[in-house]
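One chain of protein is taken out of this complex; the other chains stay put.
Read from first to last, the chains carry the letters A, B and C; within each, the first residue is number 1.
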Amino acid sequence: MILILAYSAVILSFASGLLALVMNQRLFLLDWFEKSSADNERLASCLGEKQFSSLVQKAVFMLLGLSGVFAVLAGLSVLISQGVVTDQLSLGLPWLPWHVRFDCLSGFFFLIVGIAVSAVSLYGPGYVKSYTDSQHPFAVLGLFTGLFVSGMLLVLLADDAFFFMIAWELMSVASYFLVAFQHEHAANRRAAFIYLLMAEVGALAIILGFGVLASFSEGFTFDALRQVQLSANWASIAFVLALLGFGMKAGIVPVHVWLPEAHPVAPSHISALMSGVMLKVALYGLIRFCFDLLGEVHWQWGVVLLILGTISALGGILYAMMQPNLKRLLAYSSVENIGIIFMVLGLAMIFMANGHPQLAALGFLAALLHAFNHALFKNLLFLGAGMIHHQTHQLNIDLMGGLIRKMPKTSVLFLIGCMSISSLPLFNGFVSEWLAFQTALQVDVLDNGVLRSLIPVAAASLALTAALAAACFVKVFGMIFLGQSRSHHCDNAREIQDKGMLAGSGLLAGLCFLFGIFPGLIINLINKVSGQLLGASLPNDAALGWLWLAPVSANQASYAPPLVLTGALIAGCISFWYLRRNPATVIRHAETWDCGFGGLTPKMQYSCSAFTMPFRRIFNKVWIIDERIDKDLRGAMNQDVAAVHYHLEVNDHSWPLLYEPIERGVNTTATIVGRIQTGNIRTYLGYSFATLILMLWVIS
Amino acid sequence: MNWLIAILQTILFVALSPLLAGWVKCCKCWLQNRKAPSIFQPYRDLLKLTYKQPVVSEQASWLFIKAPYVIFSATVLAATVVPLIAVDLPTSASADVIVMVGFFAFARFFLALAGLDIGTAFGGMGSSREMTISSLAEPAMLMAIFTLTMTASTTNLSLAIAHVLNEGLILRPSFVFALSALILVAVAETGRIPVDNPSTHLELTMIHEAMILEYSGRHLALIEWASQLKLMLYGVLIANIFFPWGIAQSFNPQDLAYGLMAIMAKLAVLAIVLAISETLVAKMRLFRVQEYLSFAYLLGLLGMLSHIILEASR
Amino acid sequence: MNIEQLDFYTQAILSMAALVGLTSFLMLGQGRLLRLIFVFALQGFLLTLTTALAAYSLDNPHLYISAVLTLVLKVIFIPWMLRRQVLHMNMHRDIEALKNNTFVMLGGASLMVFSYYVLHPVVQSSSAVMLNALAVSLSVMLLGMLLMISHRQAIAHVVGFMSIENGLFFAAIVATNGMPMVVELGVAFDVLVAAVLFGIFFLHIRTSIDTLDVDMLNRLHEVDK
Partner (left out) sequence: MIAAYLVLLIPLIGIVYFTLAGHKTDTGKLNIKFNGICLLATIWLAVNVLNQGRIISSNEAFLIDPFNVYLIVLTAFVGFTTSIFSSPYMAHEKEIGKLSDQRLKLYYSMFQGFMLAMYLVLTTNNMGIMWVAMEGATLATVLLVSLYRTPESIEAAWKYFILCGVGIAQALFGTILLYYAAVQIGDGENALLWSVLYENADKLNPEILEIAFVFLLIGYGTKIGLVPLHNWLPDAHSEGPTPMSAVLSGLLLNDALYAVVRNKMLVDGATGSNMAGFLMMGFGLLSFLVAAILLHRQKDIKRLFSYSSIEHMGLMTFAFGIGGPLATFAALLHMTVHSLTKSAIFVTVGHAAQLAGTQKIDQIRGLIKTQPRIGWGLLIGTIAIAGFPPFGVFTSEFLVLLATMHSYPWLAPLLLLDIGIAFAGLFRHIQPMVYGIPPKDQQAIKANLWPVIIHLALVLWLGLAIPDFLANWFSQATLLISGSTPL
């Protein structure tokens, strides 16, 4: 029954992809229709050019939405029943059919995918209206969206290495096509190439990781791999490979570079899925590999995860802060959030390896909860970015401003996203961050001195990350929605009219708030995951009743968001009511104070780069900053300054340090190896001759 | 009863905070050989502001008008968490110290947004600087507080303070570090010299004032009040965490009165210290603040490490 | 095993082997194309003789066919064709200056030694004749390759190629008394077609690059120039 739900989710998403192909067949259908029966008026009217495309788009997204709903249902039902279902599909290799296994961990990630996909499919029809021409064929978009989603779902279902890799690569390749969808810009093509290349390299690392396990076992089913008893060294090699592979997909620094390139160039609802969900699937892979397949974890792995996570979190948010492109910024912020998740997962590993499964469950909970939350708010933000782009046709934050008055609904939704991602209390982001801190604070139970001093430092970095994230999203919201408009595009922007787009984002915003207030709803589900996977759940998850969140014990820490919300409402109402009492209630509107000089223009506002200038000064080693001021000089002696241009470019260190050397290395090697092919046939004969002699010599 | 006490002390918090601000101002005036205003001057200012008609820029959006309420409520909520005159508060359980820091962040978030809303250079400047400073201060503060919470192995402030109180006088090196860190952070976060100057309106130096430049009337009152509340909150935190003696552990009137007296005395002393330091120290350049705050962060971290290595080692 | 103890047939075969090897050396050091072709024809003739000898002494009639085929193809047809080309191209007066001629010859000599060395373990079980014959044919083959490597004229390449074939043929005759008939016919057919194709190619190369110098065929390569 549960499996049927899961399968239907996969099949529906697949079907939605196939249905999108119909888009190109309108004339064919028209033809066929005329031939068969010409009397049905309504059907014929559907085949009008406009109606047909909107009909197909709606149908495609409806199927996709249904698939999302089924995924949610499947996830919920397996989580609630806490069961494990397995199956075999008669596909794959003759001696290795595709094995399917659906357990709580998969179920939880099904939930994430399902929610995100449902929101996206509400949002989609409004967003893709413009993609009907041959320039951007909807057929391609729809097909690969469907494949992408089904790929992600299949990854979660896979129970053997072979099937896993197929699903994994299906996900990668389908999303590659989506990234390359708007391929007329060279930057997009480059992004797509980098994306696919890194996806491939990552996949190879994963294969190798599986290979290490498989070479010690009889088969490649996960069941067989679970049985493998590896020596510590081999296990560590497998772990490093898996970390490299899954980390590449998840976007861990320094293998994150594809992420800020690829996410911004895909259509926004796809960016939302990629950033919000696909990264989580990578996380799923890592968890499955480390906690499930490898079984016994080592604390050193935890330390690696912790350190990498910390670097990613800090690096991600610092890079995010400097981006003027909204979607690039959001992509970098995904790096940050994944970093946080990895950190906490590292903590869980450390606790697990040191024999504190309950605390490990706490860390695991924090990690999964943050993954869940990140899926919600990052999706919301990407969808918001899509709405902004839809209305203003740009993504450069420096050219926006004042949209809160033009797009009030969007602004509220986006604000909720910003608050969640800045982990402010009452929103979901805070809960997971709170749990992360709680996990880190349990360091006292550990014996190892290194860990005892390392974890607090990591916690401090987490605090710094959170604070920087708040700064970053103040910048984002402030620059986009507040102040005055900085370009005529923004002047002309209007509120989104499409209800679906608002509903899709609204759903996510509502969930952000809901799970901020009632985190217990989701925490209970995650607890079942850790119960099944780690064999331990939270020590005391319901110490004080359902309103309360007291993960370890009520004496150690507790948080009751509903009460806090009530308090906030009371305080707010009292102050509001009290002050309203006054005679001078009517607000007088006046010009902004301009220090008496007159003529405030939007150009005088703080810009994005101005806002982040203090950070640039403070953390200037983190980026490669290219900042210069060009003056247009005129006049006889070149003394009159006609115009001043400020130029700022902030770049990632990982390019010159890691990637460019590799690229150069490959090219140089190719040049050197190319020299063997001189074009002279006598040389070639010489090779043949030499090879023969050499071989004969070797043999004898 | 617990809830009642909690609400009562929150009200006390809100009510007393202007008094503390007035006291600091008085002390400063005396130290600087000026004639001091009345200690109740802040009350009068607030009252007057509430009666004035607010003038709001034409550019302002709903966020600008709602923000003061949000800021004020968030700060009040933070106040509910901190034990003022008694420990064992139910509110401390519903929101622990991390949530308190979260509330500060909440208030700051909206304050910074409000600063950006009008679209003047000042507002943006203030927001940018505020976010910079706070993003450095917040981790330092958390570090300092974590030292406490790990000592008491709880993040519940009431319980933590009770733990310190019951332990009696133990000289902990970690607390010295944590205290210094917290003081440095408090100075930065409440916008005092040497990080910011609450009484300046000189564009190049101001931070907090720059953001609220466009506010007037009751909105300004709320924001001013919130920042006074914040000052008091930090004062109480420092006083009650590191010198908890005198705080009421049971809810009989005598203990409570005693607790009230104790905290007022402690705050008065702290205010004097603050006034003295503000008189002696000059304001820093903005870009030296990072060094200042990194130092605070370092102290907080040292506190934490010394707790883990020296005090809780096995 | 001394040579005196061997029968006449074997002695003859060994002499033939030596002669065939010698012709290979002659070809290797040859700068003039016409002479090269002549020596090649000579080698072909020696092969014919060997085949006939083998056919006679082993009483193996189908080797006669091979002998005839060799005669027709390698002594008459191919040299005739090549000679015609050379004359046609007016290249018969050209001397191809070989670089490091001594070095090449020394290399050739060491190849001969190498061939013995390589085949030594193989023929331990059988007679020295086999060793000799196989080693000579291997070295003829290798010398043919060396000839191709060291010469720049397409015609020399064809000669080299064909002399490799000769080496193979010699091995087949001497070591195994000829391959199965059907294979032998097939090989001969291939050689014939190859020869015809070579003729066609000379025409094409000449029309396209106006020379038969293979070093000029260097447009397709992987080197940055």
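One rule holds for everything that comes next: a residue touches a chain if its C-beta (ideal position, glycine included) is under 8 Å from a C-beta of that chain, and two chains touch if they have at least 3 such contacts.
In this text the structure is predicted, and so the values were computed from the model without any measurement.
Shown chains touched by the missing chain in the whole complex: A, C.
Touch with the chain omitted from the figure is made, among A:F52, A:Y131 or A:F220, by A:F220.
Contact with the chain not shown here comes from a single listed residue; of A:I207, A:L381, A:V431 or A:L454, that residue is A:I207. Residues of subunit A that touch the chain left out of view are 90-95, 134, 137, 162, 165-166, 168-170, 172-173, 180, 183-184, 186, 189, 192-193, 196-197, 200-201, 204-205, 207-208, 211-212, 214-215, 220, 666-667, 669-671, 673-674, 676-677, 681, 684-685, 687-688, 691-692, 695-696, 699-700.
In the full complex, subunit C touches the hidden chain at residues 118-119, 121-122, 124-126, 130, 134, 137-138, 141, 145, 148, 154, 157, 161, 164-165, 167-168, 171-172, 175-177, 179-183, 186-187, 189-190, 193-194, 197-198, 200-201, 204-205, 208-209, 214, 217-220, 222.
Following the convention adopted for this analysis, only the chains that are shown with their structure count from here on.
A separation of 69 Å divides the Cα centre of subunit A from that of subunit C. Note: centroid distance subunit B to subunit C, computed from Cα atoms, is 100 Å.
Counting partner chains per residue, subunit C shows two or more touched chains at no residue at all. Across the assembly, subunit A contributes no residue that touches 2 or more other chains.
Residues 114, 117-118, 120-121, 142, 145-146, 148-150, 152, 157, 214-215, 217-224 of subunit C touch subunit A in their complex. Contacts from subunit A toward subunit B in the complex involve residues 401-402, 404-405, 408, 415, 419, 422-426, 430, 434, 437-438, 441, 443-444, 447, 449, 452-453, 456-457, 459-461, 463-464, 466-468, 470-471, 474-475, 477-479, 481-484, 544, 548, 554-560, 563-564, 567-568, 571-572, 575-576, 579, 582-584, 586-594, 600, 602, 604-606, 610-615, 617-618.
Against subunit C, in their complex, subunit A makes its touches with residues 671, 674-682, 685-686, 688-689, 692-693, 696-697, 699-700.
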